[in-house]
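Just one protein chain is left out here, and the rest sit where they should.
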Amino acid sequence: MAKLLENFFTWMDGAAETRARNIAHRAGRRSFLQKAGWALVGGVVLPMLPYDNSNGVAYARGLGEPDELPEDCEYWRYCSLHGSLCSQCGGSVTQCPPGTQPSKVAWVGTCRNPNDDKDYLVSYNDCCGKGGGCGEGCSRQEGDRPGYLMGLASESSWCQANDNKGIHCTVAIVVGLAE
Amino acid sequence: MAKLLENFFTWMDGAAETRARNIAHRAGRRSFLQKAGWALVGGVVLPMLPYDNSNGVAYARGLGEPDELPEDCEYWRYCSLHGSLCSQCGGSVTQCPPGTQPSKVAWVGTCRNPNDDKDYLVSYNDCCGKGGGCGEGCSRQEGDRPGYLMGLASESSWCQANDNKGIHCTVAIVVGLAE
Amino acid sequence: MANRFSLLTCSAVLALQLAVPNLAQAQEEPFVPETLTAKEMVDPGPKVFVNVQNWGGGPSVVRFYSADDLRVVGTADAGAQSHFAISADGKTVYIVSGYYSRLSSGTAEHVLRIFDTDTASLTKEVQLPVKVSQYTDDASLMQLSADEKYLYVQNATPATSVTVVDLEKGEVVQEVPSPGCFGIYPSLKGHAYSTICGDGTFTTMTLSADGATFESQKSDTIFDPEEDPIYLSFDRAGADLLFISYKGVVHRLSDAGGIIKAVSATPIAESVEGDWGTSGYTVVSYNEPNGILFVPMASGRHDGSHYHDAEEIWAYDLENKKLLYRTPVEGITSVITTDEEVPTLFGLDIGGGKVVKFEVDPEAKFAAKPVAENATKGFTTTLAARQ
Partner (left out) sequence: MANRFSLLTCSAVLALQLAVPNLAQAQEEPFVPETLTAKEMVDPGPKVFVNVQNWGGGPSVVRFYSADDLRVVGTADAGAQSHFAISADGKTVYIVSGYYSRLSSGTAEHVLRIFDTDTASLTKEVQLPVKVSQYTDDASLMQLSADEKYLYVQNATPATSVTVVDLEKGEVVQEVPSPGCFGIYPSLKGHAYSTICGDGTFTTMTLSADGATFESQKSDTIFDPEEDPIYLSFDRAGADLLFISYKGVVHRLSDAGGIIKAVSATPIAESVEGDWGTSGYTVVSYNEPNGILFVPMASGRHDGSHYHDAEEIWAYDLENKKLLYRTPVEGITSVITTDEEVPTLFGLDIGGGKVVKFEVDPEAKFAAKPVAENATKGFTTTLAARQ
């Protein structure tokens, strides 16, 4: 899986793609940051799941979490968050507020769940297309890396791949076990 | 002069003008706010005087003021100010900062000069066309009236008549004696 | 394999994700990965709408708060220097603002944006003449006709006029000049509105059936703009209009006859020691069932203090001309009341950047008590409550 991940960092688009791949060929990459491997998955699947009507009460099962998650920045799944919580903006921990669009891409953290002492991969997606800050800032940034490891870069806007670039708030989605 | 002033409040533009004047005919206005008469003068002459090179040291003569005016919001000529001082933004008390445009219109205050105990008319012009706040806020608003007395309305943007609508800061120009 | 993966599309990645659960270790309750969605509907219930005006070229927003606990439930966004109006049923937000191609310069658009409050989504945009008043928001700068067929928008270039938007057609139908006058106070019936003029009179504009022309009627002198000007802020008391002056004189006016007539003028601070005056932006709010006016007030009134923070919210019995209660507050600059038997107040604190909810006790002379608050994150002078 690690090899898959590494190449994921070569994520690219349009005209740059072919030349980019040539550079990648020359690169002698080594295995690293294996735990973040699943991370990038979370971001990209979102456009397939545009809406739900659960009002945000249906969190992941098997995490030992309460039905209503705390809005406390210190809560375990916010370990790499850098932004403001969508649960304070009319959304929920896993839902963008009405009228905003989930970011197509995301950065990822690896957070320890105190309920089962396991590490989980958390995808931090921005909700896009609406102006005006909301919610209190929450910047924990554990595992944050600069843009050369873009999938872990909390200092980036993650509305960058959306048509609508405005960042409204950020959600935290538990997308996998970090094995 | 008061009658001149009153009609100045009918200031209008374009298509609305003819119909507006008909309404004005019907209006039985009475004399008021005489002291503000000169006020409106200050705003409108500005486009004729686009630049100077004095670096802002040449203030009005005959006011008993020092060469360098205090940046203190309590200084007498700021009595109706509502904004931030251009002297803290690269301009001076009477000069817009470089690269900004003086507003074509302005609101006016009547301020008592403690140096000679006379009332002066002060034109408060916004400097337009550049973003980003600068300077400390200064809101004294003496003599401020709502928009039905637009020439005294400090709550309006005075970049409204400029092509470039952004408000950068505000200057205070002594334009006349209030007789 | 590596090269193939670098070409992955979204759907290929989706397939990969479906495999995740298989890799998870066995647990008592098996782990199921979460999915990200956008919430479809705004949480139902009574709301408070706050217009957060951006004067720096950035986005203004109308934030929807739950009237219950003031949590944010949605947002409608706009351009610079917004004005707003909310339909009577609370289902529609109208926002007018400016968009400038280089934010502080460049090509200017003045745009009406219409949002559905159930989904917090934009439903329509209407381009307006680039004349909209760039003025600290007051409810009177943008008003719906009683039947919500027309939207009236205050212009100032600084020449003043009103753009009339036909909301059924979604287009501008006329620009009514109102030289020397400002503020829009719509009639309770038909398609007329009054406006305050700089000589202390009001002019009432009555639109023709198609909205394309108007007739105007000018009132007698109502107030003295030099000695004691009135605020733009207003509310209805029954069929009458209420205004208040800097010095705390409540002007009750009738517009029922197509022209403004004075009904009464009531000084509410005259007999109170300490130079009390009206203090704030949204300063007139009247609770119908009890006939109580709520006004933000401050002591030590002086020239220039009319927009300062209030020190108290006064509950004033307008019929019996009696000051019932003075609730101490900090930083409040706008106050509205609901029209419930037991009123709720909502206030704005510009300096503190927050919206505050107050419970009011009719048994305790309409004393108010703060029970919830939340951040507004910006410059706010206007708000509205809807069931």
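For reference, chains read A, B and C in written order, and residue numbers begin at 1 within each chain.
The working rule: a contact is a pair of C-beta atoms (placed from the backbone, for glycine too) under 8 Å apart; a residue touches a chain by one contact, two chains touch by 3 or more.
These figures come from a predicted structure and were not determined experimentally.
Enquirer: Just list which of the chains on display the missing one touches.
Expert: Spelled out, the missing chain touches these shown chains: A, B, C.
Enquirer: Specify the residue from the set C:G58, C:P129, C:G331 or C:P370 that touches the hidden chain.
Expert: Spelled out, the listed residue whose C-beta touches the missing chain is C:G58.
Enquirer: Out of B:S123, B:Q141 or B:S156, which residue would touch the omitted chain in the full complex?
Expert: Only one listed residue reaches the unshown chain, and that is B:S123.
Enquirer: Taking the full complex into account, what residues of chain B touch the chain not shown?
Expert: 3-4, 6-8, 10, 21, 24, 38, 40-42, 44-53, 55-56, 59-64, 88-92, 94-102, 104, 116, 118, 123, 125, 127, 130-136, 166, 168, 171, 173-177, 179
Enquirer: Which chain C residues would touch the chain omitted from the figure, given the whole complex?
Expert: Residues of chain C in touch with the missing chain: 54, 56-59, 77, 79, 99, 101-105.
Enquirer: Under the stated touch rule, tell me which residues of chain A contact the chain that is not displayed.
Expert: 6, 9-13, 15-17, 19-21, 23-24, 26-30, 32-33, 79-80, 105, 128-133, 139-151, 153, 155-157, 159-161, 163-168
In this text, only the chains that are shown with their structure count from here on.
Enquirer: Taking the mean of the CA coordinates per chain, how far is chain B from chain C in Å?
Expert: Chain B and chain C have C-alpha centres separated by 28 Å.
Enquirer: Quick check: how many Å separate the C-alpha centres of chain A and chain C?
Expert: The computed centroid separation for chain A versus chain C comes out at 36 Å.
Enquirer: Find the geometric centre of each of chain A and chain B from their Cα atoms only, then give the gap between the two centres in Å, rounded to an integer.
Expert: Going by mean C-alpha positions, chain A sits 51 Å from chain B.
Enquirer: Please list all residues of chain C that touch 2 or more other chains.
Expert: None at all.
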